[in-house]
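Every protein chain of the complex appears in place save one, which is left out.
Labels A, B and C are assigned to the chains in the order they are written; within every chain, residues are numbered from 1.
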Amino acid sequence: MLALLWLTPALPLLGFVILFATAGRLPASAVAAVGVGSVGLSAVIALIITASFLTTPPEGDFYRQVLWRWIAIGSFNPEVAFRLDPLSLVMMLVITFVGFLIHLYSSEFMAGDEGYSRFFASMNLFVAAMLILVLADDLLLLYAGWEGVGLCSYLLIGFWYRDPANGAAARKAFIVTRIGDTAMVVGLILLFTRLGTLAIPELMERAPQAWPAGSATATAAAALLLGGALGKSAQIPLQTWLPDAMAGPTPVSALIHAATMVTAGVYLIARTHVLFELAPAIQLAVAAIGAATLLLAAFSALNQHDFKRILAYSTISQIGYMFLALGAGAWTAAIFHFMTHAFFKALLFLAAGAVMMCIGDEHDIFRMGGLWRRLPLAFASFLIGAASLAALPLVTAGFYSKDMILWGAWTSGRGGPALWAAGLIGALVTAIYIFRAVFVVFFGEMQIAARSRYGWRIAVPLGVLSVLALGGGFVETPAALGHVEAFSRLLEAVLPTQREVAAAPATQATVMAIASFAALAGVFIAYLVYLRRVRAATILDTSAVQRLHRFWLAGWGFDWLYDRVLVRPFLWFAQLNRDDAVDAVYDGVAFSSRVSHAYLSRTQTGRVRWYAGWLVAGSLAAIAIAVFA
Amino acid sequence: MMLASLIIIPALGAILAWRSERLHPDAPRWIALGALAAALAVTVAVWMHGQDGPWLAETNWSWIPQLGIAFRLGLDGLSLLLILLTLALGILAVAASWTEIAERTGLFHLTLLLTLAGVVGVFLALDLFLFFFFWELMLVPMYFIIAVWGHEERIGAAIKFFIFTQGSGLLMLIAILAIALVHLQATGRLTFDYFELMGMALGPDVSLFIMLGFFVAFAVKLPAFPFHPWLPDAHTQAPTAGSVILAGVLLKTGAYGLLRFVVPLFPDAAMRFAPIAMLLGAIGVLYGAVLAFAQNDVKRLVADSSISHMGFVLLGIFAWNALALKGVVVQMIAHGISTGALFIIVGLLQERIHTRDLRLMGGLSAQLPRLSMIGLFFAIATLGLPGLGNFVGEFLVLLGSFDANPPLTIVAAAGLVAAVIYALTLVQRAFHGELRRSSSAPDLCLREMAVMAVMMILILWLGVRPQPLLDTVSPALLNLQKLDASHAALTEHQP
Amino acid sequence: MTAAFYVSAAIAVLSTVMAITRADAVHALLYLVVSLLAAASIFYVLGAPFAAVLEVIIYAGAIMVLFVFVVMMLNLGQAATIQERSWIKPRMWIGPAALTAVLMAEVAYVLWASRKGNFAGANVIEAEQVGIAFFGPYLLAVELASMLLLAGLVAACHLGRGDERK
Partner (left out) sequence: MAGIPLSHGLLVAVVLFALGLVGVLARRNLVFMLMSIEIMLNAAGLAFIAGGARWAQPDGQIMFILVLTLAAAEVSVGLALILALYHRLETLDADAADKLKG
């Protein structure tokens, strides 16, 4: 059954080819059938493969499928080959399954759009590329998927191409991530030059033999790969593109900019964790970047008005958690959080999309309010997603994954408590900002007319994802709460489990309790400030706080900074050099010959005698040379 | 005989096409298509039934024995691929200018086919004098293509093209004469034969100067920074077919010259010169990209992007190892197809909205969805998306160059970002946003779709299965590399 | 004989000076004829009687007559002479004179260097010898000269007809 593996990316790719080739001439129903069906079939195959993989694990806990040899030059012979191991299995499942739900949702959400076929073509291509990314056995193929998803992200952010702002956002996303990608390309080149292969298993095998821990080359290689991961996963300093990416349709935000693509960086680091372990400095940088990003983004999320931008910053923040986990060496926790995050963040986006669809595409949360009565399903699912995001204890999936990360941070050897504290503050702010959104949007006074008009194709994904956002966490619970270890045992073969820590279960329980308290406290603060509007909340209106608010609203001024430091100088230089300074040099040559022509042509008087005189003078000179020389 | 026929068929076709205009205005097109298809068939036949070893076929006829000049042709994998590219792009160019060129079709196809005959000759010639002959042969008709059928500022552009290429060609002629004379002094035999001249030992300074003569000629044609200013003008002003041939084929003659002559004939000098050449390549990558970004004329944008792509080629050639050289070959072919396609797209756009000014365009996606989609496809190919041909070329070049010169490779890699900037700017400004100027004609017709589909499939095939191509060119490159195997720094990559 | 050479040479030079400085074309032509006749006598002194005869018949005769005809056809009157005077200004002569002085200097240097032991005109070369050489080794030159004359004839005809067509 595992031999069907190639079909999982091939089916969505086929869907893309069909939709691309017909170029919008198919009726909408056929488009939806192809678009949703291809991903659905892919999900089914993924499930079959999973079942087969779990019941009869292949030898060595991985399955390798070579499709063809891509390039073979000397020792450089990357193959188009897929590798199914527990890590890629989890990724594949999440991608196909969440992808299918979002496709289903989109088939209704996007109905009537003139680019319906184009939308599904891009979405299908995205799923295919994302699957190639996670299934790739070779870093070069991984990079192919990596760029493919970037392309689809670009296409879908700029999906409504009539508005230049969307185009600008799309371009920004592509360019910023491409900066990281270029670092990654250099990283690949460095790896190949030094280790002589790009096949991931061989790389992971050869790297520890070739390089001692902390060696400069290993550090450089890890840093370059990290560059790619930072761009794709919107971490500091390459995070600025993600909030703008919300210009795309909401399902796109749910699938690409929340559930799957932006976590590719997490996947990459987990996949090449051996390298990062060889470069402790870089691993520490991963943790620090993650901690910084999660805090920065959380504070920005707290100040957004745009419904989707709240979720975008939230995504950046949550990926920050994953980076924190990776940096702390809690590889499994990162992947676990990736999975739960995919569920609850997709759910949040889809619910938000449903809400905005019903109120005439209004994005400003302060123009909403009291919507829970009109849109009960959207409300319920958003609330579940929010609870999971805020990691409300015990009942939500987010709780278990976040707890695993915090515990991993606490027990990690490098700066553990500091990382933990950052995560904790982040948890508090997370709860505040997401419940701010819940309270402002769904409670309070009704400010806008809402008509519930979603059908089953929207309702079903919301329902399924709600269940997953709540129950998806029970595959891995901490020692104090049942000690289920299904997830980490599954990933054991790929990712090293964290070092056994001597800390007593009591410590773990305490740490967990503090985190739970922080989450609940966050909800309560949000309640007080945004629903009850307690007196103390007037402090928010003071000018100092307002200034801070504007600063955070603008994402800590990164856009401003980049605009001044990078974009404007580039534009300035490009405009300055539009007519090509080098050309001016050649024009100078042309000009000087024109000037000398003007002077020399004055000697051409057109008079025979003048010419004859020069003729004589020249002859005389020649004779003189002959006679006297 | 087979090889000579590759040159003779287009040349005969040229004359026939010229004379046939009086029969019917479309007759020259069919004759041109037929001649190119016949030449293509011959090429494929040679490919299939070629001899073993690096040289698939050879021809050596006596021409001017008194001066040691022979009509010597040879076809190896490198020439084969470039000739295939030349003929294929020639066919596509004829097809693409079906409606654009309405006047003097006979003369147009005469010049087009003569150019192609010259290019094929350049790719085949193994006698330096013969090489120079073909080098000049392809130049003159191209001048007329630009000057007669070009756009508004065609005369100036044509003259600029001519002066740059002719001036640099004269430098090459001097270099050819110099190497022949040095050989004459050393051995007492006057010869222009490639193989005889190859083994010759030259003093370090002499070889450096002679090499620079060749290098400048090829660098102008390539074009490498800072010899590029002729290119934007010529490409912008040429008619679509001219731009396609210029970008797709003529630029490759420069790269071919570097591969075939500069490095094998002067290995030591080339090795000493390599850092500078690679620097020029890396600068070209970035400079062309920045230049492309700032343009308002679509055609100029595409033309400037060629400078960027050819920078990779220069970088890879002087890295001179198996990876980089194969990357160079793939990059050349992929660039020929993708840029050729972009020029065709611009031509189709201009036919429909009568402008090339990006400031007047916008929102064409709604009106011309197919054209826009294909434009997007090739813009993306240009920016080097994996799975499409350009990526394979660029990645292999970078991979190979890193071995030779890591810092410059990293600089050139920054070109990947710059490529995104200009490619997306092109797409965004032309096809997205508000509709500014409507099209006066419907979306692509079947003939146009067929042309574009062929190119899309080719570039995709190149990106996904480059191996057959790499295998074809492999013996030829190995042979070139063996010629200077004694030089340790330039040997094949050994990880 | 020697005296005859120097006298003829002096006449030739003087009449040539007069010829190139006259304002009236007919006067100049007459001086020119004198100069050519003087040259003919120099030829005779140098032992080339055939050349001297040809000089008189063709140069002084035929060619100068052509000039006279043309001057007549141009119908140059008093006005032309006055204009011609206005064109002949002293400073007109400076440049040519300077160039010519350089020429004279160069030639004088050469002649001075090779002045010894070369005497001309000791033997007379008759027309017979000339004719034999002509139709012997110089046959091709004769044919070329005839072609040249033919070409001159055709060109003159063509140029003369040019205006009628218009």
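Everything below uses one rule, namely that contacts are C-beta pairs under 8 Å (C-beta built on N, C-alpha and C of every residue); 3 or more make two chains touch, one makes a residue touch a chain.
Fair warning: this is a prediction, and the values are worked out from it, not measured in the lab.
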- Task: Kindly name the visible chains that come into contact with the excluded chain.
- Result: A, C
- Task: Against the chain that's been left off, what residues of subunit A make contact? List them.
- Result: 600-609, 612-613, 616
- Query: Can you name the residues of subunit C that touch the chain not displayed here?
  - Reply: 1-2, 5-6, 9, 12-13, 16-17, 19-20, 25, 28-29, 32, 35-36, 39, 42-43, 45-48, 50-51, 54-55, 58-59, 62-63, 66-67, 70-71, 73-74, 76, 80, 84, 87-88, 92-93, 95-97, 99-100, 103-104, 107-108, 111-112, 114-115, 118-123, 125, 129-130, 132-134, 138, 141, 145, 148-149, 151-153, 155-156, 159-160, 162-163
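Note that in this section only the chains that are shown with their structure count from here on.
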- Message: By Cα centroids, which chain is closest to the centre of the whole protein?
- Response: B
- Message: Rounded to a whole Å, what is the gap between the Cα centroids of subunit B and subunit C?
- Response: 66
- Note on the structure: dist(centroid_CA(subunit A), centroid_CA(subunit B)) in Å evaluates to 38
- Indicate the whole-number Å distance between the mean C-alpha point of subunit A and the mean C-alpha point of subunit C. 99
- Query: Using the touch rule from the top of the page, what residues of subunit B touch 2 or more other chains?
  - Reply: none
- Note on the structure: Residues of subunit A that touch two or more other chains sit at none
- Item | Contact footprint of subunit A on subunit C as seen in their complex | 95-96, 99, 102-103, 106, 109-110
- Query: Once bound in the complex, which stretches of subunit B touch subunit A?
  - Reply: 225-226, 228-229, 232, 287, 290-291, 293-295, 322-323, 326, 363, 365-366, 369-370, 373, 380, 385-387, 391-392, 395-396, 398-399, 402-403, 409-410, 413-414, 416-417, 420-421, 424-425, 428, 431-434, 464-467, 470, 474, 492-495
- subunit A residues within the subunit B interface of the complex: 20, 23-24, 68-76, 80, 114, 140, 143-144, 146-148, 151, 154, 158, 161-164, 167-168, 170-171, 174-175, 178-179, 181-182, 185-186, 189-190, 192-193, 196, 570, 573-575, 577-578, 580, 582-583, 585-586
